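Apart from one protein chain that is not included, each protein chain of the complex appears where it belongs.
Labels run A and B following the written order; every chain starts at residue 1.
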Amino acid sequence: MPDEILNTGLMFLQQLINGMSLGSIYALIALGYTMVYGIVKLINFAHGDVMMIGAYTAYFILLALGTTVPGMALAFVAAMVVCGLLSIAIERFAYRPLRNAPRLNSLITAIAVELILENGMRVLPFVGPDPRQFPTIEIKNFMFGSVSVSNIQLVVIISSAVLMLLLNYTVNYTKTGKAMQAVSFDLQASSLMGISVNRTIAFTFAIGSVLAGAGGILYATAYPQIDPLMGYMPGLKAFIAAVLGGIGSIPGAMLGGIILGIAETLTKGFLSSQFADAISFSILIIILLVKPTGIFGEKIRVKV
Amino acid sequence: MKNKILRNMLIPGLCAVAAVGIPAILINFSIIDAYTAQILTLAGINSIMALSVNIICGITGQLSLGQAGFMAIGAYSTVLLSTNASLPLPVSIIVAGAITAVFGFIIGFPTLKLEGDYLAIVTLGFGEIIRVLLVNFKGWTGGPNGKQFPTILTLNPAVAYLAIIGVLALLVILVQNFIRSTYGRAIIAVREDEIAANSSGIGVFRYKMIGFVIASFVAGVGGALYAPFIGFIKPDMASFTRSIDYLIYVVLGGMGSTTGSILASFVLTSLQEFLRFLQNYRLLFYPVILILVMQFRPQGLLGTKEFSFVKTWDGIPGFIDRVMHAGKKPDSSNTREEKNA
Partner (left out) sequence: MPDKKPLILQASDISIVFGGLRAVSDFSCELHENELVGLIGPNGAGKTTVFNMLSGIYTPTEGQISFWDRNGKICNINRKNPAQLNKIGIARTFQNIRLFGQMTVSDNVRVAIHSRRTVTPLDVVFRTPRFRRDETIMTEQVEELLSLFRIIGKKDELAKNLPYGEQRKLEIVRAIAANPTLLLLDEPAAGMNPQETVELMNLIAFIREKFHLTILLIEHDMRLVMGICERIIVLDYGKIIAEGNPADIRSNPQVIKAYLGQEALNA
């Protein structure tokens, strides 16, 4: 009997570690959703596919340079830059013209952009719809008692943490970050205060996508098969994570991502992997019924 | 006055009968081939789904991204009722519609209290949950491969067309009757301004629910007809992608316009076939068009207006007149002389 409890406990800890790793990736992507929603009230459906673009960018670079340290560093940087620039372009040409239009129009445009990214990649001759093997580093497992942590998981958790700390610093201690907060709060007042609203919004999109790009590489490193539709599910789950934490709240996105990742791995470990997706959606439904504003969200009062 | 009412009913009524009956006869005698018949009938199904999306998104103003989930409930219900409960097909279809309406009520009840964006998210999640459930309850649903369901509708294109386009016409008439009434006005008022509607005596939640339940009923009927027509059911039919397809028809046709949604469904369904030569680039066609429409003509084809059969009929003499006198100059001087003479 005590053995079984010990085993279950160990398995629980193991899944916790796995969940933290997966959850960090969800958190990175969720941050993009939450920041964009916070600033322009748009659910950017295309965000999950930015992560896919990041993975593919890294793929091609690693293919050329191999999984050497400079190669991987370049892949990281290149993916983040490409994703950042891509989303600045998307914001400029697809979303900005619709900023004063009914919200439904932007939502539909976001869906269209998502479809273009996914199907565009499928059609591109050098990409194609078939899955590809992502070049990975050799897996080494570190044992802490009976719980194992792989080097990849360590990389994921540590890089995510570093990126989130950098984000936290940017948002709270730099001028641009404070501008982001101001614009989220009141767009018109901010522009009257001399803040360049267009640039701030573009910056927000860019930062979110840089993180998503990083998330894409980390995801591809952990689950080395990539295909043009790889961003759909993780994107959806990251979105649920953002809603769980309180859409518009940065700490919320981080916490929501971790919670969702752990919930998913625990389900996979103790129930069945088929129900993992259903659990994520159920969490969504539950949070929306119980506390729609999420863990850290605030109720917005409509002025009559 | 009574004659006008009769006329207003007769003109569209006759058009409906013609649209349902004539092609059915032509299909029966192979004047229209089976392939075209299938496209037209499929367009009919898509129109029913577009009608459902139009009711909840266009008329009631609530963004629901999960109508495909209701379609799946209707489809699977029909199959289960027909095979396991051995009900005759028409009965299963009606009961399936009712079952879907009940689901609509249950799902709408907690979620319609949420603000707009959240409703979109929940309905999106709902569609996917339905899909996952359908995949996992293999005993009932046949799992990821679904179930076969060949019926007379699968085999006989004329019967399929008649049944589906006939139901479409009926639904359009009933739905339009509902919209052009005090109930419809109440629902549209909720869409236009919730607070003003509430302050004018309209229970906002109640009328959102009414719109939602009607939309889910229509989607259920759409699914209930789709299953026997296509001959099989699969969990994929509940997915987000399908919901988006139907949303696209409504957006392009005009969010809030019944005739617009149906027109767009027919055009886009037919286009899909003609675009086969584009192969994979076809998948880029929809979203690019969508973005262009959102940028340059967001109200879609008809906006919230409806195509009027009566006005078109009344306009025919004038149209013929203009065509006949196309080459001649306007004869104003003559008429003045005639008057003075």
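What we mean here is this: a contact is a pair of C-beta atoms (placed from the backbone, for glycine too) under 8 Å apart; a residue touches a chain by one contact, two chains touch by 3 or more.
Source: prediction; values computed, not measured.
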Listed residues B:Ala189, B:Ile262 or B:Leu283, member touching the removed chain: B:Ala189
From B:Thr83, B:Asn145 or B:Ser181, residue that would touch the chain that is not displayed: B:Ser181
Subunit B residues touching the omitted chain (full complex): 5, 174, 177-178, 181-183, 185-186, 188-189, 192-193, 195-204, 256, 304
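As a working rule, only the chains that are shown with their structure count from here on.
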Centroid spacing, where centroids are CA-atom means, of subunit A and subunit B in whole angstrom: 36
In the complex with subunit B, residue positions of subunit A that touch it: 41, 43, 94, 97-98, 101-105, 107-109, 111-116, 119-120, 122-123, 129, 236, 239-240, 243, 274-275, 277-278, 281-282, 284-285, 288-289, 292, 302, 304
Subunit B residues within the subunit A interface of the complex: 57, 63, 110-111, 114-118, 120-122, 125-126, 128-129, 132-133, 135-136, 195, 244, 247, 251, 255, 280-281, 283-284, 286-288, 290-291, 294-295, 298
